[in-house]
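Scroll down for the structure; my scribbles are underneath it.
All protein chains of the complex are present and in place, except for one that has been dropped.
Residue numbering begins at 1 within each chain, and the chains themselves are lettered A, B and C in the order written.
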Amino acid sequence: MSTMTFGRAINAGLRRAMENDPKVVLMGEDIGKLGGVFRITDGLQKDFGSHRVLDTPLAESGIMGTAVGLAYRGYRPVVEIQFDGFIYPAFDQIVCQVAKLHYRTQGAVKVPLTIRVPFGGGIGSPEHHSESPEAYFTHTSGLRVVSVSNPQDAFVMIQQAIASDDPVLYFEPKRRYHVKGEVDEGVDLGATSMNDAKVVTEGSDVTLVTYGPLVPTAQNAAIAASDDGISIEVIDLRSLAPIDFATVEKSVRKTGRLIITHEAAQSGGLGAEIAASITERCFYHLEHAPVRVTGFDIPYPYSKLEFHHLPDLDRILDGVDRALGRSNSLSSRSGLEG
Amino acid sequence: MSTMTFGRAINAGLRRAMENDPKVVLMGEDIGKLGGVFRITDGLQKDFGSHRVLDTPLAESGIMGTAVGLAYRGYRPVVEIQFDGFIYPAFDQIVCQVAKLHYRTQGAVKVPLTIRVPFGGGIGSPEHHSESPEAYFTHTSGLRVVSVSNPQDAFVMIQQAIASDDPVLYFEPKRRYHVKGEVDEGVDLGATSMNDAKVVTEGSDVTLVTYGPLVPTAQNAAIAASDDGISIEVIDLRSLAPIDFATVEKSVRKTGRLIITHEAAQSGGLGAEIAASITERCFYHLEHAPVRVTGFDIPYPYSKLEFHHLPDLDRILDGVDRALGRSNSLSSRSGLEG
Amino acid sequence: MPLNNDADATQDELVQLIAPNGERRSNAAYDRWVSDVDDAALQALYEDMIVIRRIDAEATALQRQGELALWPPLLGQEAAQIGSGRALREDDFVFSSYRENGVAYCRGVDLTDLLRVWRGNASAGWDPYAINMAPPQVIIGAQTLHATGYAMGVLADGADSVAVTYFGDGATSQGDVNEAMVFAASYQAPVIFFCQNNHWAISEPVGLQAHVPIAHRAPGFGIPSVRVDGNDVLACLAVTREALDRARTGGGPTFIEAVTYRMGPHTTADDPTRYRDANELEDWAAKDPIARLAALLDARGLLSAEVADSVKATADDVAARLREGCISMPEPQVLDVFKHVYSEPNSWLDRQQDSYEQYLKYFDSADADTAASNSSREVNR
Partner (left out) sequence: MPLNNDADATQDELVQLIAPNGERRSNAAYDRWVSDVDDAALQALYEDMIVIRRIDAEATALQRQGELALWPPLLGQEAAQIGSGRALREDDFVFSSYRENGVAYCRGVDLTDLLRVWRGNASAGWDPYAINMAPPQVIIGAQTLHATGYAMGVLADGADSVAVTYFGDGATSQGDVNEAMVFAASYQAPVIFFCQNNHWAISEPVGLQAHVPIAHRAPGFGIPSVRVDGNDVLACLAVTREALDRARTGGGPTFIEAVTYRMGPHTTADDPTRYRDANELEDWAAKDPIARLAALLDARGLLSAEVADSVKATADDVAARLREGCISMPEPQVLDVFKHVYSEPNSWLDRQQDSYEQYLKYFDSADADTAASNSSREVNR
């Protein structure tokens, strides 16, 4: 057990993966000498050499496409996308190649690619540096998508993602990089699966589902609500595609109420899929329609306004009140049932 | 009133828009002399000149990015993406520029772009020619997305899309291009809005929501079900972002049951958003969880198997049975409530 | 915004070893790369081209007869594909577009595998590792990056294999192709960019994509390039061998522009009479790649009736096997639709597959029960 920051935990996980498998290579912009703009790859080029930690030309499609070629050749590339908003030039290679190659070749070609994406807002950055594009990828068949919320998971799941023979998008909540936590580096990687959701706070009145950067916020909401005598069960999804609906379903069968919170825009976001799937699975156990507390349907705003866009403790608690039929901001709204 | 094919109706709408506004220019691959691989722009270069109907180099990001530049200069570009699967190289320009420029510049720069996308399957084509990528765009704030299902709407809505000061993705169900219908070219464009959904078959037992290529299939399902004494109300969404939930809600308040069908993969598809939003809006009117009948979470398969992937009359009717609590394929499934 | 067509993208001098009339042209720089090509080898190249043209014709016929959904003919591009394809070593790896059936033939593809995609039975016709060739890439230009990445891997492995990527003149406009050149130059990857400039990208002439010869682009990225007569099989062999040698010996990437002509439609779904002149086709027919090698062989007395008959017999046999393989191709199984999306279990998809299996079962039994009422339901399929 040692205490380390979130960012350091990913670094340690990458290092471990590189030690264990010489086919693991890292690629990205500024990840070598600089160690990445967030220093996640700090020291790795120095220790493993520039043939395993590649500073690439400034071209995301090029990075992704050459990573596919390296996969053809038996490598396990780990690609860093510098910021969420810079993944789109690689979208074609991800959707048409990374996601489909295994299916296309009936399993002959594996694409064990890991795509690391620092994502989410709250760090006071300009445009394109604070986005939450995960829903584009969870809707893309052939990809796996995970998001981590604490140093221990970060350490373990980066290794599980790299070990997976399927391509994995690994979303890192950049505003939590400096959060510290205990990390057990001796843990058995096979003891857990990155596919499983985790109940991080137990509760009985309402199920609050989230992932990545909002997990601590949700946990704080549970603490705050307990002052009001409300017991919130918080689930950290960890895997966003596929989602471990069995765990969510089990919780909702118990609580009868569901809230989902994420930073991404509401319409077509992951919250919709969770609400729809859980409604399908346990409609008769639901006491209230699933409630979504999310970012608005707007481009990510300039930083002076970003905390209006981002769900926070108060908005989540208002959503909890809504799910529980308690007085809330929309109580008086006409035409709204919930 | 005249009878014309779906494809011809779009052509007529484009022609009308070009006649009415000299700033309307068409751009795309092979749209000039060839008239497009589907001949939708047939004859337009001949009649309006190569300065208004541009055969472009083979580069979708280039097409989209130069269209943005033309919009800066006051033009209204109408871009043809040759097939759904070729829109991804332009994804970055669409998501980061087309969608955000108006917001970025606080309204100073308008991007009245129309992006025409022949989409969907069922035509026996190889990979990348049969996809339904609409959910990527409906989740992208700043864009409007519509899909047309019949020649009259095709004629009217292409003009409304071009007239809109917002960027519009206009999804054309390519397997319906040859379907004929009555088109009133004298119709008043202002009399309808492309934002409104339309009840295309009235019914009372269950609401069936769809758009684009599956509208005729849904209407046929309603006919078939009526033989069994089941009354299906079919709604053609027309606008996919935003969705006219008021119309859907009204119907579901009446029927108490909702089915959504689309060709795109289920997880994260538009069906999830519709199920979640309608559940939020009229939870206590629902007799059953919304049912989704969609494509599978797979890359679009090779054509010999495509009709398994695509929802058809039978799968829709099975979904209807499920929503009505009648005997259906999943009746005996354990762990499933609905 | 009319197109400026002043500059001609086809002006430059070409490497040519066999003139259109069949004369052997000596070339100080390139003769040495084909000095080992003896009479038998020349005859073999001839047979290859005849066979692949025959495959192309047979596949086109199969499409016309409804046995294939689509076919992208390579008619006219035989020399470019056979010349380059025959230069490769088994451990080289090819990343091509959809039109390189001649290259696949050189790689030793099973004939039936050539047709799977176009019959709608598969998204990739062959196991890439079986013939060291990736499946046809539909997304224009995407494969050039895969080749470059593969070549970076070869370099890291300390091997001397080469990645070869094929693409068209139109593809050179795509960002990916240009990024591939950036990466290839950056890492000095052993990759060959083999561009078949067949003068058309569906209905768009090459002049729309490029105002100067395409081969001029690579040097700006730091990549040597060569422009070759793409209808001259010997010249294509020579320039490819030179590029392979450079790549194997640490010299990095090479760009080859093979100037040729797409004599057929873009695919069997295309109608080129809508956009191109019959005269142009005639001009190029005079430079036919097979005719010119035939003329050379003939002049050297290497095309006896016996030889011609033997070649024809081979082509007939190949065509017959191709047709037989096409027609007897087994139908895919319904549940294949769910296979290989993931290599590990996936709860979302597994549930969907399970539901669909139940649906199929239910439907079968319902069918049996109420055949009459169901028949109405099937009308719309």
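Side notes on the structure shown:
Quick note on the criterion: a contact is a pair of C-beta atoms (placed from the backbone, for glycine too) under 8 Å apart; a residue touches a chain by one contact, two chains touch by 3 or more.
Because the structure is predicted, anything quoted here is derived from the model rather than measured.
Within the set C:Gly102, C:Gly120 or C:Gly175, the residue that contacts the chain not displayed is C:Gly175. From the set A:Asp165, A:Glu185 or A:Asp312, the residue in touch with the chain omitted from the display is A:Asp312, counting the whole complex.
Among C:Val162, C:Ala218 or C:Cys326, only C:Ala218 touches the chain that is left out of the view. Screening B:Ser61, B:Gln82, B:Thr255 or B:Ser329 against the full complex identifies B:Ser61 as the residue touching the chain left out.
When the missing chain is restored to the complex, the residue among A:Asn11, A:Thr105, A:Ser164 or A:Thr217 that touches it is A:Thr217. Against the chain not shown here, chain A presents residues 29-30, 32-35, 37, 50-51, 54-55, 57-59, 61-62, 85-86, 88-89, 124-129, 216-217, 220-221, 224, 227-228, 266-267, 296-299, 301-305, 307-309, 312-315, 317-318, 328-330, 332-333. Across the interface with the omitted chain, chain B contributes residues 25, 51, 56-57, 59, 61-62, 64-75, 89, 92-93, 96-97, 100, 102-110, 141-142, 144, 164-166, 195, 241-246. Touch with the hidden chain on the side of chain C covers residues 1, 3-4, 7, 152, 155-156, 172-176, 178-179, 182, 185-189, 208-212, 216-222, 252.
To be clear about the criterion, only the chains that are shown with their structure count from here on.
Here the chain at the heart of the shown protein, by mean C-alpha position, is B.
Inter-chain spacing, taken between the CA centroids of chain A and chain C, is 40 Å.
Taking the mean of the C-alpha atoms as each chain's centre, chain A and chain B sit 30 Å apart. Note: centroid distance chain B to chain C, computed from Cα atoms, is 35 Å. Across the assembly, chain C contributes 122-123, 139, 175-176, 341, 346, 348-349 as residues in contact with two or more other chains. Residues of chain B in contact with at least two other chains: 61, 85, 88-89, 127-128, 267, 296-299.
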